[in-house]
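The complex appears here without one of its protein chains, the remainder shown in place.
Here is subunit A:
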Amino acid sequence: MSVETERSSTESSAASGLDFEDTALTLTLRLPGSAPAPAPAAVASLSSSSSSAFPDADRKRASSDTDPDRSSPLAASSDAAPAPKARVVGWPPVRSYRKNALADVAGSSKANQAAKFVKVAVDGAPYLRKVDLQAYAGYDQLLRALQDKFFSHFTIRKFADDERKLVDAVNGTEYVPTYEDKDGDWMLVGDVPWK
């Protein structure tokens, strides 16, 4: 199946140094067999992988408008834009627990930080949605938000090998979140550390 090969190709490709800061991101939910539309440098997509095939696959597509000037304190790659102010590790002394909670809270309030919006496409939905990657502290939260935004009847099932899938409880279709990174490879969401 095309999805199988797709997934095996993503699993075999090494986790690239994905730098969300200066790549454009697109999230897509796709059914097996549907070809990816031409996308900007990095694309994130959610592809369904179950055996039940939908003849008419709609598509949700996501692309991001990231701010390339925003600096990442942990970016090892040197191709990030130079930071206007270098962040010192561990300063100001705010606990990591609080930092994560602030990220949650900032996502829902009028954001103090620049939002990293990413378009999300889901196969079978009539229009796209945008999510703010800054608002979530981890993949679990992102998936939960996608679940909220799209289908209330989706549940998230976590598998033993740390893969995450969105499952449509109504008809059992599994949707696998994937994205296309800057090299144009389709990657399974969750391999690279969140930040």
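Operating definition for what follows: a residue touches a chain if its C-beta (ideal position, glycine included) is under 8 Å from a C-beta of that chain, and two chains touch if they have at least 3 such contacts; residues count from 1.
As a convention for this text, contacts and distances are computed from a predicted model.
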> For the complex's missing chain, which UniProt name, "Transport inhibitor response 1-like protein", "Sorting nexin", "NEDD8-activating enzyme E1 catalytic subunit" or "GPI-anchor transamidase isoform X1"?
Replying inline: "Transport inhibitor response 1-like protein"
> What residues on subunit A make contact with the chain left out of this view?
Replying inline: 85, 87-99, 101-102, 104-106, 108-109, 112-113, 138, 140-141, 158
